[in-house]
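One structure below.
Only one protein chain is missing from this complex, and each of the others stays in its spot.
Showing chain A:
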Amino acid sequence: MQGLKQSIITSLWFMFLTFPIMVVRVNTIENTVEWRWMNLAYVGVGIFILSFVWRWALARKEAKQYETETTDKPKKQLWLSRAMEEPAVAKPALAAIFALSVAMPFLVSTYQTNIFISFLLYVILGLGLNIIVGVAGLLFLGHAAFYAIGAYSYALLNHYFGIGFWVALPLGGILACLGGILLAFPVLRLRGDYLAIVTLGFGEIIRLVLENWSDLTGGPSGISNIDRPGLFGMELSVADANVYIYYIVLALAIITMIAVQRLKNSRIGRALQALREDEIACQAMGIDRVNVKVMAFGLGTAWAGFAGVIFAAKTTFINPASFTFMESAIILSIVVLGGMGSNLGVILGSAFLVLMPEYLRAFSEYRMILFAAAMVLMMVFRPQGLIAPKGRKYHVDDPDLIKEGDA
């Protein structure tokens, strides 16, 4: 009964709240008003149902918290991450996925190959950002700027000097990496929210410079006729070039995954994770904060640079509108939804954000609002993301040490 009353009140409150925006639409030029009363009913019913779900989820979360505090049962993982831990399941599964992704361009149309290219680009971008946000715990809102640096360095080098894709690919990565390092030095002292704002400001500065420096970058109209990557001097048709780019991006995505996975378990990776958990304790353990933070930025942004070069080669046309804050926000939500610090999570997150809207056309209009809502809900109910990242475990076999630990 209590719940029912609460839900009715919540639903009435939201009907009041959304009334002007949802119901009224005015046209001040023709002086007409459009009333859409049906929307009010949708909001009322929707919120009424949602408020039950909300309370149920909140209660469940609290119960779980209580359970983990009182008992020391290990936390249950999502079935997917548990499956990936079983070598018997994971190895054939990975092999199947690999085989499928290699065969992909021959199974689907050019259009769909294109979608998969952008999916893999987001995987690379997400994995790069994951190093900074997930592993090192530095909230970074300017990732699109480094994506832009990569894309523009290929576009400009190609436009002015005729430099080809394969030379530009490492150059784009190096330039983005240098940009990341340059940004890292001044922001070393900042943390958390200040860092987020400075990186956001930095990203916007880069975009605005690209937009206004018309002599060099072509301004808002961008650069067109960028060369596609060449295959030993052969001229490829548009469809073939697409397939070729698909393989390049697939190879790069696999390299990124392996590199990031190895990085996480390396000395640097562990230093980054320590930095995320407690900066002061980490310094006390003898980790050079400056070095490690700069490395995190450089390593993360380099991947954005690679992705940018491929993006420019794929679309053959770029302009500053592709690198707005929205883009950074999308990449961030990939990382957050997937689970900060987890590579499998990034892949799942990109699949959700890039593939789902393509195949559920009906939802594409609601894509951003659903992801925005998912970001809030994820933080409220499952802050660790879809796939919770797991630290590496070390087993102690020495019986003396175990005994000491128990005492």
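To be clear about the criterion, a residue touches a chain if its C-beta (ideal position, glycine included) is under 8 Å from a C-beta of that chain, and two chains touch if they have at least 3 such contacts; residues count from 1.
The definition used in the following text is that contacts and distances are computed from a predicted model.
The subunit not displayed here is recorded in UniProt as "Branched-chain amino acid transporter permease subunit LivH", chosen from "Glycerol-3-phosphate dehydrogenase", "Branched-chain amino acid transporter permease subunit LivH", "Methyltransferase domain-containing protein" or "FAD-dependent oxidoreductase".
Per the touch definition above, the residue from A:I174, A:V187 or A:A274 contacting the chain not shown is A:V187.
Shown as candidates are A:T256, A:S333 or A:S350; the residue that touches the absent chain is A:S333. Annotation: of A:I163, A:I181 or A:M375, A:M375 touches the absent chain (contact as defined above).
Screening A:I29, A:V53, A:A88 or A:V238 for touch with the missing chain picks out A:I29.
Remark: the residues of chain A touching the chain excluded from display are 13-14, 16-18, 20-22, 24-29, 31-33, 39, 58, 137, 139, 141, 186-187, 189-190, 192-194, 196-198, 200-202, 204-205, 208-209, 212, 280, 325, 329, 332-333, 336, 340, 365-366, 368-369, 371-376, 378-380, 383.
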